[in-house]
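A single protein chain has been omitted from the complex, and every remaining protein chain is retained in its original position.
== chain A ==
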Amino acid sequence: MSVLEKGLSEEEQLSKFMAKIEAGEKIEADDWMPEDYRTALIKLISMHGISEIMGALPEKEWVPKAPSLKRKLGIMAKVQDEMGHGQMLLRVTEDLLKPYGKTREDLMQDLFKGDLKFHNVFHMATKSWADAGMVGWLVDGAAIITQTNMLNASYGPYARALKRICSEEVFHAQHGEAIIMALTEGTVEQKLMIQECLNRWWDSLLMFFGPASKQTTGSSKQDITMKYRIRTKTNEELRQIFFTKYIPRILSLGLTIPDETIHFDQEKQEWIYQQPDWNEFKEIIKGNGPKSQERLDLRRTSYETNKWVRDALAK
């Protein structure tokens, strides 16, 4: 795809490329890169970007309803950040798409057709104000873990975007935790609201990190992303980090984890837990989750309704 350096064969280019990333150097948008590296990046970053944008929708349901001026301000700022992350990541993707002659318009069409997937958690319903806290606290908390894992990604533009995103996500997690803490310290109804919310979100949180191996769901991009130094840890390692970080915090707030079997195995040095239904996961990311089509419809509707604006700007 990219122009070969003079006198170098494809094979020589590839070994030069591998030597470069193995030495910890960054690849930039205009550098030569193997085709499967480019396509893996496009898949990863476009999905990340569109997930930020689709992820704004479930939280957005609670923005106009936030129960105090302080919370209204907090959640408005938070969801705005997410849109900003989406914008930044789509820009990174657009650069990678250039050799194929594709643009953001193509990405939006891919989303509408169901070819461009968004993260499993954002296909779920948000049923109470507690969900607004949960998305900030544990969903963003999980996101921080997966994104920190890629802070040293071999692709420079993505690594730099992630630095900024991660630092903002830390605020989001604190914003979410503050909402959750107010509920856990509140009335009986508020406590029930947050426990019911955790029960509903638990499986989605486990699924967030993806299946342990491709045997579970038939495909996984963790092998190629590790080979090319985009990420360093496996899905399961990340899930274990999440447990270690959050299980004590969840319990200290007086909440119950909806999995009676979960415990830390001292011998194996890992958390033992009940697997979520990975068939359900497959259905969700295919676009058959509880809110998948409704959320896509929201974007489709606004895209159609605003067509005249895009036409006017293009003139």
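The rule is simple: contacts are C-beta pairs under 8 Å (C-beta built on N, C-alpha and C of every residue); 3 or more make two chains touch, one makes a residue touch a chain; residues count from 1.
By definition in this document, contacts and distances are computed from a predicted model.
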Protein name as given in UniProt for the chain not displayed, "Iron ABC transporter permease", "methylated-DNA--[protein]-cysteine S-methyltransferase", "Phenylacetate-CoA oxygenase subunit PaaI" or "NADH-quinone oxidoreductase subunit D" = "Phenylacetate-CoA oxygenase subunit PaaI"
Which is it among A:29, A:77 or A:272 that touches the chain not included here?
-> A:77
By the document's definition of touch, the residue of A:174, A:190 or A:232 touching the omitted chain is A:190
Touching the absent chain when the full complex is considered, from A:63, A:151 or A:262 = A:63
Using the touch rule from the top, list residues of chain A that touch the missing partner.
-> 53, 56-57, 60-73, 76-77, 79-80, 83-84, 86-87, 90, 129, 179, 182-183, 185-187, 189-190, 294, 297-299, 301-302, 305-306, 308-313, 315
